[in-house]
Structures are given as C-alpha cells and as structure tokens.
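Here it is: the structure, laid out below.
Heads up, one of the protein chains got dropped from this complex, but the rest are sitting where they should.
And then chain A:
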C-alpha cells in the first residue's frame, strides 16, 4: 500500500508542526510575563487587557483574521512598520501566520499560567524576599517552578489549539503551499476537490493527535499548586 499522504500533505503537516511549535515558544515568552502582570497588577488596565487577551475565545476566527489582515496590509499600522523596516508586508507569509496564531492562541496560554501564578499566592514570594531573593530571582526560583503545572498545561493547550486553527490562517495566510498551507487548510482543499480519502487521513490524524494530547494532559492531573501555603 502506498503512503496515503502525498508530498503536499507532508509539507502541510511539517508547516503545521513548525507553526505550532514556534507559536507555543513565542506565546510562552510573551504570555508568561503578561500572565504575571495580570496576576499581580492592581492597575485599572487589568480588566481591559484581560478581556482583550480572552477575546479569541469568543470571536469568530474570521474577525480576528480580518483585522490582522488589515493591520498587516500595506496601509495598516503593522504593515507600515514592517515596510519601514524593509521587511515588506506580513500578510500571506509564514511570519504573518505566526503573528496571527500568537494572537489567536493567546488566552489558551495566558489563562492557565495566570491561574497558576494566582494560586501560588503572595506568601512564597514574601518568604523568598525575606531570605534575600531579588524580585527577578524570586520569579525564576520560586514563581516559575511553582507554576510549572500551569505552564505545562498552557504549552500543551497553545500547541494543540494552533494545530487546529483554520479561519485566521485562511484570512491572513491564504493557501500558499509550503508557506501558509497548514493541515486544516489542506483538509479543506481535499474536501473541495472531493478527495475524501485524503481528507480522512489528515482529519483523522489531527483528531487522534488532539485526543492524545488532551488525554496526556488529563492524566498528568492537576496537582495542587501549593499545598498548605495559601495565607
């Protein structure tokens, strides 16, 4: 039996994995400080920023995709900036896709980490301060290790959610082989072409993959973040 996936399918899988991995890494880098800020700030901006981060949970992906497309376009603020920097426009490029995915999967990463930081409470950080740890030291040696379960959950959710995105990709990435054509778009192509067999292989793959990821996440359980230290 020949391999049921053709070269275009494999390219789409590879592109999807690359996109999801890169997005997850970027989200952890951006989302962790953002989650820290949301967990600790008393600023009036906490509400609006928190709502902004959560928007992708409720908005149709096409809405996010549309506004990102406009922003990245030659007349949009982001597009103007990238053109100024000599990078051209980001729309219909892999970089644009990464930016879109980061926005789209943001709440799936920020919220678990924020919850984990909030569950730690003030006390362990105060203890560390009285033991001579500077704020940065406290963040890396106390907050991050204690938030580890939340960070793992966030990574898995961010990765899995990026695997499954479609609307945003289509809006800002289009359907360019090896640059923006990810698995979900490729499945759409197969269905459009009435090639249900190929669609089945890819769709089934995504289904099984997502199921396994969630199963793994649940089996890890949710160890209580800090037993006995909430004041």
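As a convention for this text, contacts are C-beta pairs under 8 Å (C-beta built on N, C-alpha and C of every residue); 3 or more make two chains touch, one makes a residue touch a chain; residues count from 1.
Quick note on the criterion: contacts and distances are computed from a predicted model.
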item	value
Record-based protein name (UniProt) of the chain missing from this complex, from "Acyl carrier protein", "Putative zinc-finger domain-containing protein", "Formate dehydrogenase" or "Molybdate transport system ATP-binding protein"	"Molybdate transport system ATP-binding protein"
Touch criterion as defined above, residue of A:129, A:176 or A:217 at the omitted chain	A:129
Touching residues on chain A - with respect to the absent chain	123-124, 126-135, 137-138, 141-142, 145-146, 148, 226-229, 231
